[in-house]
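With one protein chain withheld, the remaining protein chains of the complex are depicted in position.
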Amino acid sequence: MEKELRLMKGNEAIAEAAIRAGVDGYFGYPITPQSEILEYLMEANPYERTGMVVLQAESEIAAINMVYGGAGCGKKVMTSSSSPGISLKQEGISYIAGAELPCLIVNVVRAGPGLGTIQPAQSDYFQSVKGGGHGDYHLIVLAPASVQDMADFVEVGFDLAFKYRNPVLILSDGAIGQMMEKVYLKPYIPRSTVFPEWATTGKTASRERNIITSLDLDPDGQEDFNHKLQAKYDDIKKNEVRFEEFMCEDAEYILIAYGTSARVCQKSVQIARGQGIRVGLLRPITLFPFPSVRISQLAEKVKGMLSVEMSAGQMVEDVLLAVNGKVPVRHFGRMGGIVTTPDEVVDTLKTLFIGGK
Amino acid sequence: MAKIRGSIVVDVEKCKGCEVCMVSCPTGTIAMAKEVNSKGYFNAYPANPELCIGCASCAIVCPDGVITVYKTKI
Partner (left out) sequence: MKEATGIKEIIKPENLAYQRTEVLVDNTLSYCPGCGHGTTHRILAELIEELGLQSTTIGVSPVGCSVLLYHYLDVDIQQAAHGRAPAVATAIKRLLPDSFVFTYQGDGDLAAIGTSETIHACNRGENILIIFVNNGIYGMTGGQMAPTTIPGMKSSTSPFGRDVKTMGNPLKMTDIVATLDGTYYVTRQSVHTPANVRRAKKAMRKAIEYQKLNRGTCFVEIVSNCPSGWKMTPVESNKWMEANMFPYYPLGDLKVPSEEKGK
């Protein structure tokens, strides 16, 4: 089957892409602004189309633990939610990381803290890239900036999840989830019939029993396991960094922005260049692993960097670590569900780095 | 008439001396040892083996599954 062109919401695209990517199970709970994922899946007859199981759970907590159960069987399973719901899932995500299970989690971020509002934000960055739940662990975090990315990152996410036996998070936001764009949908991948050797699929006579757990009461064993996890995260940092650059070659100033903010900043670059200011944009696609090495290289040749996020300034801390004092790094962002405008970014850049508007 | 005779074997080192088998034995075959096993438990043992009828009540109720039962007609 050829690629199919459709006009879809980001949330719908992720749902359709999941069916086509051969996902075995989706477990979710309604929350704005991501409920279309569950709604779409319920309407699209995935069980009839591919045998994909879709279940509306009684809570986000149940949903993430269903993901644990399905992932423990070696199945391609996923859940989605928005910020308050993702907070509820954190214990389960920590268990999934601790049991080294592959899965896909989608966070269509809304503004917080607390119930906040249903408008888009990027204020869950720390929670996403620093762990989120208890213990020393990381998710692989992908940041889509378009409806196309929403669709494509399902397959990318599962590939990474199974490659590293690690949960993958798609960190989207209410804007990308809700907006409609054209999207090319990939042909179907059949659901897998072969399962990893570690999966609980029933102990056959030819193997030892498989146990899925994150428990090791022996501190030496637990420390060894933590070292193993850290070594895995080092591999991920080495191999899986993804980012995009826009007009960085001759830039004097670099905007660092992901997701919705990266789209806004692309326009800001054009506006600034129209005013004779040489600005470039670095868009991290993976937030963990973070493109620290590239940012450090760029810091050698620019005058300053502005981290633009719809938050009080979270990713800016990783930019500061990468830049390590070589050039000034500042943050700009709107909060509470307000999407930054391109002009605001340019004005802020001028105020902070050049002086005057 | 044939008489049913039984016998039990207690895995002494795994016995935790809970006495549940002793009180469940219908014939008074089992008692607790006067000396402890290597874990410090007074383990169960067939103190009156001639009374055993091989009913397996002790084994069925043993939380640690340490009793094996044999039974024959003589």
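Letters are used for the chains, namely A and B, taken in the order the chains are written, and counting of residues starts over at 1 for each.
The definition used in the following text is that contacts are C-beta pairs under 8 Å (C-beta built on N, C-alpha and C of every residue); 3 or more make two chains touch, one makes a residue touch a chain.
As the structure is a prediction and not an experimental result, all values here were calculated from the model.
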item	value
Contact set of the excluded chain (shown chains only)	A, B
Hidden-chain contact residue, picked from the options A:L41, A:M66 or A:A145	A:M66
Interface with the unshown chain - residue positions in chain A	24-25, 27, 53, 55, 57-59, 61-63, 65-70, 72-73, 75, 77, 91-92, 95, 99, 200-205, 209-215
Interface with the undisplayed chain - residues on chain B	5-7, 9, 14, 16-20, 23-24, 41, 46, 49-50, 52, 54-72, 74
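We take it that only the chains that are shown with their structure count from here on.
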item	value
Whole-Å separation of chain centres (CA-atom averages), chain A against chain B	61
